[in-house]
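Note that one protein chain is taken out, while the other chains of the complex remain in position.
Labels run A and B following the written order; every chain starts at residue 1.
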Amino acid sequence: MSRDDTPALLEPEVIARVQGEPYAELPRDLYIPPDALEVFLETFEGPLDLLLYLIRRQNLDILDIPIAEITRQYMGYVELMKDLRLELAAEYLVMAAMLAEIKSRMLLPRPPMADAEEAIDPRAELVRRLQEYEQFKAAGQDIEALPRVARDVFPAAAAASAMQSAERPPAVDLAELLAAFAEVLERAEMFSHHQIRREALSVRERMSETLMVLQQEQFLGLAVLLRPEEGRAGVVVTFLAILELLKAALVELVQSEPFAPLYLRSAEVMSGAEERQ
Amino acid sequence: MTQPSLEAILEAALLAAGEPLSMDQLRALFPDGEAPARATLEGALAKLETSLGGRGVMLKRVASGYRLQVPEEFAPWVSRLWEEKPTRYSRAVLETLAIIAYRQPITRGEIEEIRGVTLSSGIMRTLQERGWIRVAGHRDAPGRPAVFATTRDFLDHFNLRSLSELPSLMTLGEPGPEHPELDLEVPRQE
Partner (left out) sequence: MTQPSLEAILEAALLAAGEPLSMDQLRALFPDGEAPARATLEGALAKLETSLGGRGVMLKRVASGYRLQVPEEFAPWVSRLWEEKPTRYSRAVLETLAIIAYRQPITRGEIEEIRGVTLSSGIMRTLQERGWIRVAGHRDAPGRPAVFATTRDFLDHFNLRSLSELPSLMTLGEPGPEHPELDLEVPRQE
(Lines give C-alpha, C1' and ligand atoms only; values in the text may rest on other atoms or scores of the structure.)
Protein backbone atom coordinates (compact mmCIF):
# COMPACT_ATOMS: atom_id res chain seq x y z
CA MET A 1 0.00 0.00 0.00
CA SER A 2 1.49 3.32 -0.95
CA ARG A 3 1.32 5.69 1.87
CA ASP A 4 0.82 8.97 0.07
CA ASP A 5 -2.20 7.75 -1.78
CA THR A 6 -5.10 10.04 -1.45
CA PRO A 7 -7.46 7.88 0.53
CA ALA A 8 -9.45 5.72 -1.80
CA LEU A 9 -12.48 7.85 -1.99
CA LEU A 10 -15.87 6.67 -2.84
CA GLU A 11 -17.77 9.09 -4.96
CA PRO A 12 -18.79 11.80 -2.52
CA GLU A 13 -22.48 11.27 -3.18
CA VAL A 14 -22.37 7.60 -2.40
CA ILE A 15 -23.98 7.17 0.96
CA ALA A 16 -24.27 3.41 0.98
CA ARG A 17 -23.58 0.28 -0.92
CA VAL A 18 -26.06 -2.51 -1.30
CA GLN A 19 -24.41 -5.68 -2.52
CA GLY A 20 -21.58 -3.62 -3.91
CA GLU A 21 -23.86 -1.18 -5.73
CA PRO A 22 -23.22 2.37 -4.65
CA TYR A 23 -26.26 4.34 -3.68
CA ALA A 24 -26.12 8.09 -3.77
CA GLU A 25 -29.41 8.77 -2.15
CA LEU A 26 -31.57 7.17 0.46
CA PRO A 27 -34.40 5.40 -1.26
CA ARG A 28 -37.38 7.65 -0.97
CA ASP A 29 -39.61 4.86 0.21
CA LEU A 30 -37.25 3.97 3.03
CA TYR A 31 -38.71 5.42 6.10
CA ILE A 32 -36.81 5.02 9.34
CA PRO A 33 -39.04 5.95 12.23
CA PRO A 34 -37.21 8.48 14.42
CA ASP A 35 -37.56 6.12 17.40
CA ALA A 36 -35.81 3.35 15.53
CA LEU A 37 -32.99 5.65 14.53
CA GLU A 38 -32.57 6.62 18.14
CA VAL A 39 -32.41 2.98 19.22
CA PHE A 40 -29.96 2.37 16.41
CA LEU A 41 -27.66 5.13 17.47
CA GLU A 42 -27.86 4.18 21.10
CA THR A 43 -26.71 0.69 20.24
CA PHE A 44 -23.19 1.90 19.71
CA GLU A 45 -20.91 1.36 22.62
CA GLY A 46 -18.78 4.34 21.70
CA PRO A 47 -16.85 5.91 18.84
CA LEU A 48 -14.74 2.80 18.20
CA ASP A 49 -17.87 0.74 17.92
CA LEU A 50 -19.45 3.20 15.51
CA LEU A 51 -16.30 3.32 13.37
CA LEU A 52 -16.07 -0.45 13.27
CA TYR A 53 -19.67 -0.57 12.17
CA LEU A 54 -18.99 1.87 9.34
CA ILE A 55 -15.98 -0.12 8.19
CA ARG A 56 -17.54 -3.54 8.48
CA ARG A 57 -20.84 -2.77 6.87
CA GLN A 58 -19.02 -1.61 3.76
CA ASN A 59 -16.62 -4.55 3.76
CA LEU A 60 -13.68 -2.19 3.92
CA ASP A 61 -10.25 -3.37 4.88
CA ILE A 62 -9.60 -2.33 8.43
CA LEU A 63 -5.88 -2.10 7.58
CA ASP A 64 -6.49 0.40 4.81
CA ILE A 65 -9.30 2.60 5.94
CA PRO A 66 -10.41 5.27 3.45
CA ILE A 67 -10.06 7.97 6.07
CA ALA A 68 -11.77 10.80 4.24
CA GLU A 69 -14.87 8.78 3.51
CA ILE A 70 -15.08 7.21 6.91
CA THR A 71 -14.63 10.59 8.54
CA ARG A 72 -17.45 12.00 6.47
CA GLN A 73 -19.79 9.19 7.42
CA TYR A 74 -18.76 9.34 11.05
CA MET A 75 -19.49 13.06 11.17
CA GLY A 76 -22.88 12.33 9.62
CA TYR A 77 -23.82 10.15 12.56
CA VAL A 78 -22.42 12.57 15.10
CA GLU A 79 -24.57 15.34 13.59
CA LEU A 80 -27.59 13.04 13.69
CA MET A 81 -27.01 12.32 17.34
CA LYS A 82 -26.80 16.03 18.04
CA ASP A 83 -30.00 16.66 16.09
CA LEU A 84 -31.79 13.96 18.01
CA ARG A 85 -30.45 15.46 21.19
CA LEU A 86 -29.01 12.11 22.18
CA GLU A 87 -26.65 12.22 25.07
CA LEU A 88 -23.51 12.63 23.03
CA ALA A 89 -20.51 11.44 24.93
CA ALA A 90 -17.47 13.66 24.63
CA GLU A 91 -15.56 10.66 23.27
CA TYR A 92 -17.43 10.97 19.98
CA LEU A 93 -16.09 14.47 19.50
CA VAL A 94 -12.60 13.45 20.53
CA MET A 95 -12.72 10.76 17.86
CA ALA A 96 -13.98 13.25 15.31
CA ALA A 97 -10.98 15.45 16.05
CA MET A 98 -8.66 12.49 15.78
CA LEU A 99 -10.11 11.49 12.41
CA ALA A 100 -9.77 15.02 11.12
CA GLU A 101 -6.17 15.08 12.22
CA ILE A 102 -5.36 11.80 10.52
CA LYS A 103 -7.09 12.99 7.41
CA SER A 104 -5.09 16.20 7.26
CA ARG A 105 -1.82 14.39 7.91
CA MET A 106 -2.55 12.01 5.08
CA LEU A 107 -3.24 14.88 2.73
CA LEU A 108 0.04 16.59 3.51
CA PRO A 109 2.75 15.92 0.99
CA ARG A 110 5.41 13.76 2.47
CA PRO A 111 8.47 15.91 3.15
CA PRO A 112 11.50 14.51 1.41
CA MET A 113 14.32 13.11 3.56
CA ALA A 114 11.95 12.26 6.35
CA ASP A 115 11.28 8.70 5.32
CA ALA A 116 11.93 7.12 8.67
CA GLU A 117 9.46 9.30 10.49
CA GLU A 118 6.87 9.36 7.81
CA ALA A 119 7.01 5.61 7.42
CA ILE A 120 4.48 5.47 10.18
CA ASP A 121 1.01 5.54 8.70
CA PRO A 122 -1.00 8.19 10.55
CA ARG A 123 -3.80 5.62 10.68
CA ALA A 124 -1.69 3.00 12.49
CA GLU A 125 -2.74 3.87 16.01
CA LEU A 126 -6.40 4.05 15.03
CA VAL A 127 -6.15 0.67 13.33
CA ARG A 128 -4.52 -0.84 16.39
CA ARG A 129 -7.28 0.48 18.64
CA LEU A 130 -10.01 -0.63 16.31
CA GLN A 131 -8.59 -4.12 16.12
CA GLU A 132 -8.13 -4.38 19.84
CA TYR A 133 -11.65 -3.15 20.46
CA GLU A 134 -13.02 -5.56 17.90
CA GLN A 135 -11.28 -8.44 19.66
CA PHE A 136 -12.98 -7.68 22.93
CA LYS A 137 -16.28 -6.95 21.32
CA ALA A 138 -16.13 -10.47 19.90
CA ALA A 139 -14.90 -11.85 23.24
CA GLY A 140 -17.92 -10.30 24.95
CA GLN A 141 -20.15 -12.14 22.52
CA ASP A 142 -18.20 -15.36 23.09
CA ILE A 143 -18.70 -15.01 26.83
CA GLU A 144 -22.38 -14.38 26.23
CA ALA A 145 -22.50 -17.65 24.29
CA LEU A 146 -20.85 -19.72 27.04
CA PRO A 147 -23.19 -22.05 28.88
CA ARG A 148 -24.23 -20.12 31.92
CA VAL A 149 -25.63 -21.23 35.25
CA ALA A 150 -29.37 -20.66 35.61
CA ARG A 151 -29.73 -20.06 31.88
CA ASP A 152 -28.22 -23.11 30.20
CA VAL A 153 -27.05 -25.34 32.98
CA PHE A 154 -28.65 -25.74 36.36
CA PRO A 155 -26.97 -26.80 39.58
CA ALA A 156 -28.51 -30.10 40.65
CA ALA A 157 -29.75 -30.26 44.21
CA ALA A 158 -31.61 -32.89 46.16
CA ALA A 159 -33.35 -32.36 49.47
CA ALA A 160 -31.24 -33.22 52.50
CA SER A 161 -32.66 -30.77 54.98
CA ALA A 162 -33.04 -33.38 57.70
CA MET A 163 -29.28 -33.80 57.73
CA GLN A 164 -28.41 -30.20 58.38
CA SER A 165 -28.16 -30.26 62.14
CA ALA A 166 -24.73 -31.72 62.65
CA GLU A 167 -22.47 -29.62 64.78
CA ARG A 168 -18.86 -30.44 65.15
CA PRO A 169 -18.15 -30.78 68.84
CA PRO A 170 -15.20 -28.88 70.24
CA ALA A 171 -11.90 -30.64 70.31
CA VAL A 172 -9.92 -30.68 73.51
CA ASP A 173 -6.29 -31.57 73.82
CA LEU A 174 -4.62 -33.29 76.67
CA ALA A 175 -2.57 -30.32 77.73
CA GLU A 176 -5.73 -28.28 78.12
CA LEU A 177 -7.25 -30.98 80.28
CA LEU A 178 -4.19 -31.18 82.45
CA ALA A 179 -4.05 -27.42 82.82
CA ALA A 180 -7.69 -27.34 83.86
CA PHE A 181 -7.08 -30.01 86.44
CA ALA A 182 -4.04 -28.29 87.81
CA GLU A 183 -5.95 -25.07 88.12
CA VAL A 184 -8.83 -26.67 89.91
CA LEU A 185 -6.49 -28.38 92.35
CA GLU A 186 -4.72 -25.17 93.08
CA ARG A 187 -8.02 -23.51 93.78
CA ALA A 188 -9.25 -26.41 95.89
CA GLU A 189 -6.17 -26.19 98.08
CA MET A 190 -6.75 -22.51 98.63
CA PHE A 191 -10.26 -23.13 99.87
CA SER A 192 -9.89 -26.28 101.87
CA HIS A 193 -7.43 -28.01 104.10
CA HIS A 194 -8.03 -31.33 102.48
CA GLN A 195 -4.99 -32.89 101.06
CA ILE A 196 -5.72 -33.67 97.45
CA ARG A 197 -3.48 -36.46 96.46
CA ARG A 198 -2.61 -37.96 93.22
CA GLU A 199 -3.92 -41.45 93.11
CA ALA A 200 -3.02 -44.30 90.91
CA LEU A 201 -5.12 -43.81 87.84
CA SER A 202 -4.90 -47.40 86.82
CA VAL A 203 -6.77 -48.30 90.00
CA ARG A 204 -9.36 -45.63 89.31
CA GLU A 205 -9.80 -46.88 85.80
CA ARG A 206 -10.29 -50.42 87.03
CA MET A 207 -12.89 -49.12 89.50
CA SER A 208 -14.89 -47.62 86.65
CA GLU A 209 -14.56 -50.75 84.59
CA THR A 210 -15.65 -53.00 87.42
CA LEU A 211 -18.71 -50.85 88.03
CA MET A 212 -19.67 -51.17 84.38
CA VAL A 213 -19.31 -54.93 84.40
CA LEU A 214 -21.41 -55.16 87.53
CA GLN A 215 -24.16 -53.06 85.96
CA GLN A 216 -24.48 -55.60 83.23
CA GLU A 217 -23.91 -58.76 85.23
CA GLN A 218 -25.34 -57.79 88.62
CA PHE A 219 -23.46 -60.56 90.43
CA LEU A 220 -19.92 -61.57 89.80
CA GLY A 221 -17.64 -63.96 91.52
CA LEU A 222 -14.47 -62.40 92.83
CA ALA A 223 -12.60 -65.10 90.99
CA VAL A 224 -14.05 -63.92 87.69
CA LEU A 225 -12.94 -60.34 88.31
CA LEU A 226 -9.45 -61.23 89.40
CA ARG A 227 -8.06 -62.63 86.25
CA PRO A 228 -4.80 -64.45 86.57
CA GLU A 229 -4.07 -63.93 82.90
CA GLU A 230 -3.52 -60.24 83.63
CA GLY A 231 -0.60 -61.23 85.73
CA ARG A 232 0.28 -60.24 89.21
CA ALA A 233 0.08 -56.52 88.55
CA GLY A 234 -3.34 -56.78 86.99
CA VAL A 235 -4.73 -58.80 89.86
CA VAL A 236 -3.35 -56.34 92.38
CA VAL A 237 -4.87 -53.40 90.52
CA THR A 238 -8.26 -55.08 90.35
CA PHE A 239 -8.11 -56.06 93.99
CA LEU A 240 -7.26 -52.52 95.06
CA ALA A 241 -10.07 -51.22 92.84
CA ILE A 242 -12.55 -53.52 94.55
CA LEU A 243 -11.37 -52.42 97.98
CA GLU A 244 -11.76 -48.78 96.94
CA LEU A 245 -15.24 -49.48 95.61
CA LEU A 246 -16.20 -51.15 98.88
CA LYS A 247 -14.85 -48.22 100.81
CA ALA A 248 -16.84 -45.80 98.63
CA ALA A 249 -19.96 -47.89 99.18
CA LEU A 250 -20.34 -48.45 95.45
CA VAL A 251 -20.31 -52.24 95.70
CA GLU A 252 -21.02 -54.89 98.24
CA LEU A 253 -19.22 -58.11 98.84
CA VAL A 254 -21.46 -61.07 99.65
CA GLN A 255 -20.74 -64.54 100.87
CA SER A 256 -23.48 -67.09 101.51
CA GLU A 257 -21.46 -69.02 104.17
CA PRO A 258 -17.95 -69.07 105.52
CA PHE A 259 -15.39 -70.10 102.91
CA ALA A 260 -17.97 -70.00 100.15
CA PRO A 261 -17.01 -68.01 96.99
CA LEU A 262 -17.14 -64.24 97.37
CA TYR A 263 -19.52 -62.36 95.11
CA LEU A 264 -19.58 -58.74 94.21
CA ARG A 265 -22.71 -56.84 93.42
CA SER A 266 -23.26 -53.19 92.76
CA ALA A 267 -24.85 -51.08 95.41
CA GLU A 268 -27.29 -49.85 92.82
CA VAL A 269 -28.70 -53.31 92.02
CA MET A 270 -28.84 -54.07 95.67
CA SER A 271 -30.83 -51.02 96.65
CA GLY A 272 -33.07 -51.47 93.65
CA ALA A 273 -33.87 -54.94 94.90
CA GLU A 274 -34.57 -53.63 98.37
CA GLU A 275 -36.94 -51.07 97.03
CA ARG A 276 -38.91 -53.72 95.28
CA GLN A 277 -39.32 -55.77 98.42
CA MET B 1 -29.17 -34.89 18.88
CA THR B 2 -31.63 -37.43 20.14
CA GLN B 3 -34.38 -36.22 22.40
CA PRO B 4 -33.70 -36.98 26.06
CA SER B 5 -35.88 -39.65 27.64
CA LEU B 6 -38.89 -38.65 29.68
CA GLU B 7 -37.29 -40.02 32.87
CA ALA B 8 -34.17 -37.94 32.23
CA ILE B 9 -36.28 -34.80 31.70
CA LEU B 10 -38.14 -35.43 34.95
CA GLU B 11 -34.91 -36.12 36.80
CA ALA B 12 -33.37 -32.93 35.40
CA ALA B 13 -36.35 -30.81 36.42
CA LEU B 14 -36.59 -32.27 39.92
CA LEU B 15 -32.86 -31.76 40.51
CA ALA B 16 -32.88 -28.25 39.06
CA ALA B 17 -35.85 -27.34 41.25
CA GLY B 18 -34.32 -28.87 44.37
CA GLU B 19 -37.78 -28.99 45.88
CA PRO B 20 -40.97 -30.99 45.35
CA LEU B 21 -42.77 -30.54 42.04
CA SER B 22 -46.44 -31.34 41.72
CA MET B 23 -47.88 -33.31 38.83
CA ASP B 24 -49.18 -30.02 37.41
CA GLN B 25 -45.74 -28.44 37.60
CA LEU B 26 -44.21 -31.45 35.90
CA ARG B 27 -46.76 -31.23 33.08
CA ALA B 28 -46.00 -27.52 32.73
CA LEU B 29 -42.44 -28.39 31.69
CA PHE B 30 -43.79 -29.22 28.26
CA PRO B 31 -45.13 -26.78 25.70
CA ASP B 32 -48.90 -26.29 25.70
CA GLY B 33 -50.68 -29.27 24.27
CA GLU B 34 -47.54 -31.44 24.29
CA ALA B 35 -47.57 -32.47 27.93
CA PRO B 36 -47.67 -36.24 28.33
CA ALA B 37 -50.70 -37.71 30.07
CA ARG B 38 -50.57 -38.11 33.82
CA ALA B 39 -50.39 -41.88 33.52
CA THR B 40 -47.39 -41.57 31.18
CA LEU B 41 -45.62 -39.27 33.61
CA GLU B 42 -46.41 -41.57 36.51
CA GLY B 43 -44.96 -44.44 34.52
CA ALA B 44 -41.80 -42.45 33.83
CA LEU B 45 -41.51 -41.48 37.50
CA ALA B 46 -41.80 -45.14 38.49
CA LYS B 47 -39.05 -46.01 36.01
CA LEU B 48 -36.90 -43.19 37.36
CA GLU B 49 -37.45 -44.42 40.91
CA THR B 50 -36.28 -47.91 39.98
CA SER B 51 -33.25 -46.65 38.10
CA LEU B 52 -32.07 -44.71 41.15
CA GLY B 53 -31.58 -47.86 43.22
CA GLY B 54 -28.17 -47.94 44.87
CA ARG B 55 -27.46 -44.31 44.04
CA GLY B 56 -27.00 -41.25 46.21
CA VAL B 57 -30.50 -39.98 45.50
CA MET B 58 -34.04 -41.38 45.65
CA LEU B 59 -37.47 -40.37 44.47
CA LYS B 60 -39.95 -39.63 47.21
CA ARG B 61 -43.64 -38.85 46.98
CA VAL B 62 -44.45 -36.06 49.42
CA ALA B 63 -47.58 -34.05 50.09
CA SER B 64 -46.75 -31.34 47.59
CA GLY B 65 -45.62 -33.69 44.84
CA TYR B 66 -42.47 -35.56 43.91
CA ARG B 67 -39.08 -34.84 45.33
CA LEU B 68 -35.59 -36.16 44.74
CA GLN B 69 -33.84 -36.49 48.05
CA VAL B 70 -30.69 -37.90 49.54
CA PRO B 71 -31.51 -41.15 51.37
CA GLU B 72 -31.05 -41.10 55.12
CA GLU B 73 -28.30 -43.70 55.07
CA PHE B 74 -25.97 -41.03 53.66
CA ALA B 75 -26.43 -38.78 56.69
CA PRO B 76 -23.10 -39.75 58.30
CA TRP B 77 -21.24 -38.26 55.34
CA VAL B 78 -23.60 -35.60 54.10
CA SER B 79 -24.21 -34.04 57.50
CA ARG B 80 -20.53 -33.18 57.66
CA LEU B 81 -21.13 -30.65 54.90
CA TRP B 82 -22.85 -28.36 57.31
CA GLU B 83 -20.77 -28.90 60.37
CA GLU B 84 -20.40 -25.67 62.14
CA LYS B 85 -17.01 -24.47 63.09
CA PRO B 86 -16.11 -26.15 66.33
CA THR B 87 -16.69 -23.99 69.36
CA ARG B 88 -14.67 -24.22 72.53
CA TYR B 89 -15.72 -25.70 75.81
CA SER B 90 -16.02 -23.40 78.77
CA ARG B 91 -13.55 -23.48 81.63
CA ALA B 92 -16.21 -25.14 83.79
CA VAL B 93 -16.69 -27.99 81.32
CA LEU B 94 -12.96 -28.60 81.02
CA GLU B 95 -12.43 -28.56 84.77
CA THR B 96 -15.30 -30.93 85.37
CA LEU B 97 -14.01 -33.29 82.73
CA ALA B 98 -10.54 -33.14 84.21
CA ILE B 99 -11.84 -33.92 87.70
CA ILE B 100 -13.85 -36.86 86.43
CA ALA B 101 -10.91 -38.14 84.42
CA TYR B 102 -8.45 -38.00 87.29
CA ARG B 103 -10.79 -38.85 90.16
CA GLN B 104 -13.26 -41.33 88.75
CA PRO B 105 -15.58 -42.79 89.80
CA ILE B 106 -16.87 -39.64 91.40
CA THR B 107 -20.20 -38.17 92.40
CA ARG B 108 -21.52 -34.83 91.43
CA GLY B 109 -21.24 -33.67 95.04
CA GLU B 110 -17.57 -34.53 95.11
CA ILE B 111 -16.94 -32.63 91.92
CA GLU B 112 -18.68 -29.61 93.40
CA GLU B 113 -16.61 -29.92 96.54
CA ILE B 114 -13.37 -29.86 94.57
CA ARG B 115 -14.40 -27.04 92.27
CA GLY B 116 -15.97 -25.07 95.11
CA VAL B 117 -19.06 -24.21 93.05
CA THR B 118 -22.36 -25.81 92.21
CA LEU B 119 -22.31 -27.79 89.01
CA SER B 120 -24.82 -26.60 86.44
CA SER B 121 -26.77 -29.43 84.87
CA GLY B 122 -25.71 -28.22 81.41
CA ILE B 123 -22.10 -29.18 82.05
CA MET B 124 -22.83 -32.81 82.84
CA ARG B 125 -25.26 -33.02 79.94
CA THR B 126 -22.66 -31.62 77.55
CA LEU B 127 -20.11 -34.19 78.62
CA GLN B 128 -22.59 -37.06 78.50
CA GLU B 129 -23.88 -36.06 75.07
CA ARG B 130 -20.34 -35.90 73.85
CA GLY B 131 -20.02 -39.50 75.00
CA TRP B 132 -17.02 -38.78 77.20
CA ILE B 133 -18.56 -39.55 80.59
CA ARG B 134 -21.17 -41.97 81.79
CA VAL B 135 -22.89 -42.96 84.99
CA ALA B 136 -20.81 -45.87 86.20
CA GLY B 137 -23.05 -46.79 89.14
CA HIS B 138 -24.67 -45.39 92.21
CA ARG B 139 -23.14 -44.97 95.59
CA ASP B 140 -24.93 -46.63 98.48
CA ALA B 141 -25.25 -43.43 100.41
CA PRO B 142 -28.17 -41.15 101.21
CA GLY B 143 -29.80 -40.12 97.95
CA ARG B 144 -27.95 -42.89 96.09
CA PRO B 145 -25.92 -40.42 94.08
CA ALA B 146 -24.69 -41.43 90.65
CA VAL B 147 -20.98 -41.83 90.19
CA PHE B 148 -19.41 -40.72 86.94
CA ALA B 149 -16.55 -42.19 84.99
CA THR B 150 -14.95 -41.54 81.64
CA THR B 151 -15.68 -43.74 78.64
CA ARG B 152 -13.68 -45.53 75.99
CA ASP B 153 -14.59 -42.69 73.58
CA PHE B 154 -12.89 -40.31 75.95
CA LEU B 155 -9.69 -42.36 75.79
CA ASP B 156 -10.01 -42.62 72.00
CA HIS B 157 -10.39 -38.88 71.61
CA PHE B 158 -7.23 -38.24 73.57
CA ASN B 159 -5.45 -41.08 71.88
CA LEU B 160 -4.87 -42.92 75.14
CA ARG B 161 -4.73 -46.64 75.66
CA SER B 162 -5.69 -46.35 79.28
CA LEU B 163 -6.19 -43.74 81.97
CA SER B 164 -2.72 -44.42 83.27
CA GLU B 165 -1.45 -42.67 80.16
CA LEU B 166 -3.03 -39.39 81.29
CA PRO B 167 -0.21 -36.92 81.93
CA SER B 168 0.82 -36.77 85.52
CA LEU B 169 0.52 -33.62 87.52
CA MET B 170 4.17 -33.95 88.42
CA THR B 171 4.95 -32.22 85.20
CA LEU B 172 3.34 -29.22 86.83
CA GLY B 173 5.38 -29.49 89.99
CA GLU B 174 2.89 -31.48 92.03
CA PRO B 175 4.27 -33.55 94.90
CA GLY B 176 4.86 -37.13 93.87
CA PRO B 177 2.43 -39.98 94.20
CA GLU B 178 1.63 -41.12 97.66
CA HIS B 179 1.35 -44.74 96.72
CA PRO B 180 3.99 -45.34 94.16
CA GLU B 181 3.44 -49.01 94.51
CA LEU B 182 -0.11 -48.66 93.23
CA ASP B 183 0.85 -46.92 90.06
CA LEU B 184 0.75 -50.04 88.03
CA GLU B 185 -0.04 -50.40 84.43
CA VAL B 186 -3.24 -52.21 83.72
CA PRO B 187 -2.32 -54.90 81.27
CA ARG B 188 -4.00 -54.69 77.95
CA GLN B 189 -7.03 -56.88 77.63
CA GLU B 190 -7.35 -59.02 74.58
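Throughout what follows, contacts are C-beta pairs under 8 Å (C-beta built on N, C-alpha and C of every residue); 3 or more make two chains touch, one makes a residue touch a chain.
Here the structure is a predicted model, which means the values were calculated and not measured.
Engineer: Of the residues listed, B:V62, B:L81, B:V117 or B:A141, which one is in contact with the missing chain?
Structural biologist: If we include the chain that is not displayed, B:L81 is the one touching it.
Engineer: Considering the whole complex, which of A:A97, A:A150 or A:A260 touches the chain not shown?
Structural biologist: Of all options in A:A97, A:A150 or A:A260, contact with the hidden chain holds for A:A150.
Engineer: Kindly note down the residues of subunit B that lie in touch with the hidden chain.
Structural biologist: Subunit B touches the chain not shown through residues 1, 4-5, 7-18, 21, 25, 28-30, 54-57, 68, 70-71, 73-74, 77-78, 80-81.
Engineer: In terms of residues, what is the contact footprint of the unshown chain on subunit A?
Structural biologist: 15-16, 23, 25-26, 30, 32, 36-37, 40, 43, 45-49, 52-54, 56-57, 62-63, 72-73, 75-77, 79-80, 89, 91, 95, 129, 131-144, 146-158, 160, 163
The definition used in the following text is that only the chains that are shown with their structure count from here on.
Engineer: So what's the Cα centroid distance for subunit A and subunit B, whole Å?
Structural biologist: 28
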